[in-house]
Structures are given as C-alpha cells and as structure tokens.
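Here's a structure for you.
Every protein chain except one is present and positioned as in the full complex.
Chain nomenclature is as follows: A and B, assigned in order of appearance, with residue numbering initiated at 1 for each chain independently.
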Amino acid sequence: MNKGEKLSAAARREENWGWIMIAPTIIGLAVLNLWPFVQTLYASFCEHLGFGHYKFIGIQNYITMFGNIEFWKATWNTVFFCILTVPVGIALALFVAILLNAKIKFKGGFRTIFFLPLVCAPAAVAMVWRWIFNGEYGILNQMLGANIQWITDPKTAIIAVAIVSIWSSIGYDAVLLLAGLQNISKSYYEAADIDGASKVTQFFHITIPMISPTLFSVLIMRLMASMKVYDLIYMMADETNPALVDMQSLMYLFYRSSFVAGDRGYGSAIVVWTVFLIGAVTVIQFLGQKKWVNYDV
Amino acid sequence: MKKKAPRVTAAVLALTLLLALCGCGASDGKTHLTFQIWDVAQRDGMDAICKAYTAQVNPDVVIDVQVTSWGEYWTKLEAAAESNTMPDIFWMHTDQILYYADFGILDDVTDLYASEDPNYWTEHFSDISIGNASGSDGRMYGVPKDKDNVVLVYNKEMFDAAGVSYPDETWTWDDMADASQKIYDATGKYGYMAYNDEQLGYWNFVYQNGGYILDPETNLHAGYTQPATMDAIKYYVNIQKNDWCPDQNYFAETSPGTAFFSEIGSMFFEGSWNLLSELKNYPNMVGKWDIAPLPACPNPASGDGRATISNGLCYATAANGKNRELVEDVLRFFGSEEGQRIQGESGAAIPAYLGLEDSWTTAFRDFDYLLDVQVCYDQFDTCVQYINNASRRKWKSTVADEMVKIYNGADIDSQLAVMQAIADRYVETE
Partner (left out) sequence: MKSTASLERSRRITTIITYAVLILGAVIMIFPFVWMILTSSKTVPESMQIPPTIFPAQLILDNFKDAIASLPFGRLYINTALMVFWRVVCAIAFSSMAGYAFAKLHFRGKNLLFAIVLVQMSLPSQIFIIPQYQMVAKLGMANTIFALVFPGIVSAFGTFFLRQTYMGIPTEIGEAAFLDGCNQWQTFYKIMFPLTGTSVAALTIFTAVFAYGDLMWPLVVNSDLDMMTLSSGLSTLKGQFSTNFPVLMAGSLLAMLPMVILYLIFQRQFVEGIAGTGGK
C-alpha cells in the first residue's frame, strides 16, 4: 500500500462527506428555488393561455416589454428607489454610527432604539406609516403644517416609501457600521491630529478606508433588497391609488401583470429583466470594490 | 453542549413540536371536505349551512370552511387548479367564472336537479342569477348562492341637521347633489362621496343614463364611447369637483365607508353584502344611518333612469375533483330551499333562491335599529346584471389603469377612447 493511494482514499471520503453535507441544501434549493426560476425563464418566452398552459412565442414578451412606457417607468422607479435608499440610507446610517461612536452616555439605549424597527413586522410598520402619511388626517402634515398628499401624489409617493424603508433599516446598518468604526485604532486619528489633518480629511482618509469592507457588505445587501422591493409598496398602496404607476417597482409590476392581469408570460419577462439588473449591478459592485474597498487592515 | 440532559430535553421538545407539525390528519372516520371562501364576514353563515348538511343529510361528511382574503384567493385557486388540488367546494365570482368554466376547470352542474325537477333552475332562480353562474356555452358551472345590489347609505343626523328630507325612491341625481350641498353648507360634512369604483360607482350611473359598458345585445363590444356612457362617466367623475365631495387622493387613503362611519361624510354607495358587518363593526353608529334606493337619472338618454348593478356568487367544484359525487350532493343541498334559507337567516347574503329574499331580514333584527332592507329586495326590479364577458378578465385591469388617469386629470374623452380600444381589442379574437 503506498501513500498516494491512501491519500486518494481519504480524498474520496472527503468528497463523499462534502456531497452528503451539502445535499439537503442543494436539493432543497434546486427544488424550491432553481426549478421555479427555470420555469419562469421558459415562461418569459411564452404566452400564458391559462391555468399553467403555455404557448411558445419567442421573444414577443420582451419586445412588448421594451416598448412599454409603464415598464420603463417601473424600471426608473426601481432605480430611483435604490438611489434614495442606498446612498442616502447608508449615508444617514453612517452618520448615526459616527455619532454613536463618540464618547456619549446612553450609547446602548440609543442603539436599542435605532435598532427597534428591525424586529417589527413589516405589515405593522407599513400600516402605521400609512396612517402618519395620510394626506387628510395624518399627523405628519399636521406637524409640518403642510398639505402634502404623501402617498397619493405621484411626486412624493415613492419618496414616502423610501422614507419608511430607510427608517426600517437605518438602525441595522448603523449597528454594523458602528462595529466597523469601533475596530479602528485611535492611534490613526491621533497621528492625523498631530499632522494637522482636518476632521473632514480624517473622515475620508482614515474612516472610510478602514470601514470599507463593512460599507461594502452593507451596500450589497441594501442594493439587493431595494432592487427587489415589493412588499412595502404592496402594503402602502391600494389598487385605486392614483400614484400607483408612479411608485410601482419592477417586482410590483410583475405582481400586477402575473397575478392580477393573469399575463404570466409578460410577468416572467419582467422578472428575468429584474434578475438581469440585479446581476449586472452586483457584478459592477464586485469589480468596483477593488478601487475602494480595503481588505488589508 | 457538554451535558446529555439538555440534549435529551431538546430531542423530546423537537419530537413534540414535530407531532404538532403533523397534527392535521383528522381521524374521526368521517369524510372531510374543504370549502374555500373569501369573505370573513360570511364565515359563520357558511359554517351554519355546512353543519346543517351534516345534521340533516349526511352525518358522515364534515365540511371545513376556510377564508382567504380576496387578493390571495384567486392566486391560490388558479395555482390549485393547475396542480389539481382545488378545494372541494369554493365560491366563484362573476369576474372569474368564464375563465374557469371555459377552460373546463369547473364541474358542469346544469343537471344537478334533473331527476327531481328539470326546470329547477328557472323556477327558483332569476335570469341574472343563472347568468352569473353560467359559462360562455350557456351551461351552469355553479349553484347560484346569493344576489346583491347597490344601495345609497345615508346619515340621518346630518340630513336632520341640514333640514333635508331623507332620500326615497323619487330621488334623482339632482336631489342628491342638492342635498349634498345643503349638508355641506349646514354641517361642513361631505355630501355624496363618489370614488373611483366600477360596481359601487360609475357603472350604476352609466346604466341609469341608458348607456352601457358592454353592448347588451351581443355582450361583446364595449360602450365607453357611447354618448350616454360618456355623459354618465363625466357626470360621475366631476362630482369630485364639488366642495362637498373629497377627491380621489382622499379616497385612496380613506375609504368612503370609513369616512361615513366616522361621521365625516353623509352618503355613499354600498353593496348590500357589506351592510350587516357595518352594523357590527360600528355599534355606536347603529340607528344613525339607513339605506335608500339609488337615485335615478333625471334625464336619461333612454330608459326610466333607474338601475343598480346586481351581482351574485355561486358555489362551484372542480370538474375532476376527488369527491365529486359527494360534493355534488352537498351542492344540491346548498342550492335547495333549506340551504338557501339558512344562508339568508344567518345574514351572510340575500339568497339567490326566489321568494326567500326576506329571510335575510332576520339577521338585521338583532340590532336596536332595523335598517330598511326592503329597499334591497325592491331594487331587484331595476337590476342590471354585473358586467362581464370572456375577454373582460384580460382588459379589466388595463381599463382600470386608464380610469385612474382620468382622476389624475387626463382628458376624459380621449381616455374613454383609449379604454374603448383596449376592451375592443379582444372582440375579433372571440
């Protein structure tokens, strides 16, 4: 018996263990997620005749889709929602994290409060915000002395949804970023102070590079969630909302096409487009991270 | 992780939970049928009929009623139809019945009573009820369950405060507008609240004015560009221009019902099926409001100016259901005089069965103030069948989107032309 054979027997055992240990997850994902996605992919090239019967029509759905104003509007809404929630949301979260990182009392208390929305059922959160935003009886307009139709005015509807989204996630992002901030050694700042660097310079030359890995993972997570936004809009807008077209995201348009109008082929094409966008954005992020994310610290 | 004890406890706990996980298999030796509905308010009424079936007809069958909210109901039912796992009995709505029936999903129940009485349907159910339960081929794919119509709900105290007499069968659109103005001037409360809705909104006005949504002859061509239809829709949409009616932004956030029962508005159109739960949900309002017939169009393009949209649901089962024969027996009971009376007396809805309408009054007697429910029964004389045809399912939501644009300020004439084109696109393919 030589050593090589023994090793390969061990390697084979390792391989078997590998397969066994991933089996439940992979089988589960294949059945529960991958197969439905393959079906969606196929359906996007078909016309839905009813009750799961499809007729292959080539790229007709995509032609219809790319020629549809409502679709481009939904794409823009999704992008706009991402712009509102990702850069703005993360900037706010970073701001909160920096404040919490200062030498202050009740740090734990503040952290607890900012984190609270995360443990609340989104259905309940959406309801109370709808009530706060209510154009006629909402407390927000009363406090501002304004008369803004937050949820029903095409100009503000998507902003209102973004506010709720940021409100829900800011504490979570801030807690992650705070953990990153706390890992930065004070000595960097002390050295910079001696060199006479301003606080702003310190922020861009020490803080940002040092927390860039955390920032990156928060960014990816938030972006993925925002591209797929659906539940929040579903819960905050009714079918009769005059601003619906101006606030619906791609996934909401998918819901209305597939489930309400029954046009599942077209709905599937929207999903494929959304997944494509998510993939593209993710790839760009991962390529771009080399430029600014610093894993060496 | 070091001691054994916690691990054993965990295992026992897990096992118990696992048992709870599978704790659904009923083992009482009886056949359990599932019955899917979408209206929570009718749950008790449906339960009563099912219990009556078990007690009076077949003690070996137990029927479990399950409620799914409207939005998910159809998603789920279609998915179930595809995988052949439909509930044994389910409600069918006019919006959907043609899609299901024409695709061969539903059991043909035309001959349900053939052996006992070949004319059972026409003797005991109105043409509208039968129409709402029929497929495009004219066969029946459901047992008519109930029938409804739209009534005017008004706040008596606000009428008193403004010194306006209550609405009655002589009322016209003008009277309603006058009363709205007077109430608004006297109390600051809204008058008639006209919001973007088909069945509870502009459809009624269109038919009162002698127009139509679908050509009554063929039921194929849309009528959005018919002058009578256009005038009525314009009238209806423009109601929101009055001070006494909130705009669509308002209604998107506050339903007219909520506004009415918060004593903010004095009138709105309501479906008869909602009245009972409104009495229950707003106990402090009982006695302060009542119902009246829909006001008539004062100068209709044709007809007498009266109309109210009437719809009705039916009970249906799958064409290839596992327990079909048993279920057909249940459906026979649901469509019988007894089954329909139980439904009426429970307050669930007005029975479709002719002559049993006023059994529905029973449920209203439980309240300190008896609503004038006779209005609902009398209005069946001026009813228009709920608007539907085989292609409506495809254009329904697109047309509704275009309607929203009208409320957003788009030109009504051109929007109606767009709606007409969308609906007519499918006529050729029929």
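Just so it is clear, contacts are C-beta pairs under 8 Å (C-beta built on N, C-alpha and C of every residue); 3 or more make two chains touch, one makes a residue touch a chain.
Keep in mind it's a predicted model, so treat the numbers as computed, not measured.
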item	value
Residue among A:L32, A:I69, A:I194 or A:L287 that touches the chain left out of view	A:L32
Residue in contact with the excluded chain [from A:I158, A:L177 or A:A237]	A:L177
Residue, one of B:Q208, B:Q240, B:T254 or B:Q415, that touches the chain absent here	B:T254
Touch residues of chain A, complete complex, unshown partner	11, 13-19, 21-22, 24-26, 28-37, 39-40, 96, 99-100, 102-104, 108, 110-125, 127-129, 131-132, 136-137, 139, 142, 167, 170-172, 175-180, 213-214, 217, 224, 228, 230-231, 235, 251, 254-255, 268, 271, 274-275, 278-279, 282
Residues from chain B at the interface with the omitted partner, ascending	1, 14, 17, 20-24, 36, 40-41, 43, 64, 66-70, 72, 75-76, 79-80, 82-83, 85, 253-255, 257-259, 261-264, 277, 281-282, 284
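Just so it is clear, only the chains that are shown with their structure count from here on.
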item	value
Centroid spacing, where centroids are CA-atom means, of chain A and chain B in whole angstrom	38
In the complex with chain B, residue positions of chain A that touch it	50-52, 130, 134-137, 149, 151-154, 237-245, 256, 259-263
For the chain B and chain A complex, residues of the former touching the latter	74-75, 78, 81-82, 99, 103, 105, 195-197, 246, 248-254, 393-394, 396-398, 400-401, 404, 407-408
